[in-house]
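Missing here is one protein chain; the remaining ones are kept as they sit in the complex.
Up next, chain A:
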Amino acid sequence: MKNSRLIAVLLLLCLLSPLAAQGQAESGQQKEIELRWASIWVGNDSKAPAVEALVKEFNTKNAGKIKVVIEPQPDYNAYEQKVRTSLAAGQAPADIFTIKFNPTTATFYQSDLLMDFQGKLDDAWKSTFDAGSLEQSTVDGMLKSLPMETAILPIWYNMDALKSVGVNTIPATVQQMYDTFDKLKAAGIAPTSQMTGDTNAWTSMIWFSHFAVSLGGPNVWDKPFTDPAFVEAAKLIKKMIQEYSTADAVGLGAGGSGGHFLAGRTAVFSNGPWYAGRADLAATPFFDSIKIGGLPAVGEYEDIMISRLQANICAASSKDAAKEQAIVSFLKFLTSPSSIAKIAETSGAMFAIKTDYRPVNNLQKQFYDVNAAASTTAFDLEAALGSEVTLEFAQQLGALALDRISAEEFCALVDRKIEH
């Protein structure tokens, strides 16, 4: 028995010795801090090449001290799930990660796992950010995510299609808009790409946001959803889906909605600047004719552009001061105007960090011009009211478009999902 115990102890030692050796090796190389970045800007994403180059540049500059390792997250939905479940399980998804900031994800601010940048943001660093975006990202005095990518959500016009029916400019008035749409319809082209599918009825949600903000002003989202501005906006979006869209709009997803525009089946579309970098868009015969603009004001508020914080960057809090410092160093580098200019140059994306960069690509340039021309910006429905309200909006939009419920009922149903 004694012999067998001795053998067992020896076997255990043999098994554990490599682990001990590993521990020694790691403690001997404690100088370099490794930061894991769960990045969505990988693979086919238009920001991927610039981001990868920047990480390489940072790692070279900080060789032996800090090393940033990108953990690719190519599937955005799976990535969002990872962030949610990791935080719920009491773990940060990575040292650095991004979120789409809205009232739902603002819940993450309650977690101690996230670093509060409020104390880290010195005046010089703070001055590089757009003040409005910083304010929008602050919850109860905490700044647990830094605004990085922003987006405006304008309307896209295929001018080749419009010109084919004798319209040479973007409609400036509501009457011109309806006249243009009627002409397109008569020519067999579905005027707009509407949809009620997915969890946010994306393109129609953008149209609805334009209508609501024009009718109720930039602070319309603070009002109850039963407000006349929303009821009127609901009537308008219903008209768009019923009369001026494709027959499959009810139940259609974003892929289908975009597909109709790319195939030339619809003439007017809505999406953010990231769509401008798509290869299939560049391959369309009407690519050079695309004009970006707003919708004619349907209410008393004019020239308001719909916008959102597309990606806010978060970091894991750490008891290790050196690690926190390393994270701040990297984020300062990543959000510096020169780094942001490099990412913007290759992707055409828009950022909450002020840079001198101005795109040369015609389509990307239009986004900057439209943004600059807007008197002010206002959030879209999802950015303003969160994912649960947007889901209800999407689900009930189908019922509204099919005349199952009235505009008033639609607004009341969406309103019950808002936490007043």
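To be clear about the criterion, a contact is a pair of C-beta atoms (placed from the backbone, for glycine too) under 8 Å apart; a residue touches a chain by one contact, two chains touch by 3 or more; residues count from 1.
Note that contacts and distances are computed from a predicted model.
One chain of the complex is hidden; its UniProt record names it "Sugar ABC transporter permease", one of "Putative tricarboxylic transport membrane protein", "histidine kinase", "Protein translocase subunit SecD" or "Sugar ABC transporter permease". Among A:111, A:176, A:226 or A:289, only A:111 touches the chain left out of the display. Here one chain is not drawn; of A:39, A:73 or A:196, the residue touching it is A:196.
Remark: the omitted chain is touched by one listed residue; of A:134, A:328, A:341 or A:402 this is A:402. Interface note for the absent chain: among A:160, A:227, A:388 or A:408, the touching residue is A:388. Touch with the hidden chain on the side of chain A covers residues 84-85, 87-88, 104, 107-108, 110-111, 196-199, 246-253, 386-388, 391, 394-399, 402, 404-405.
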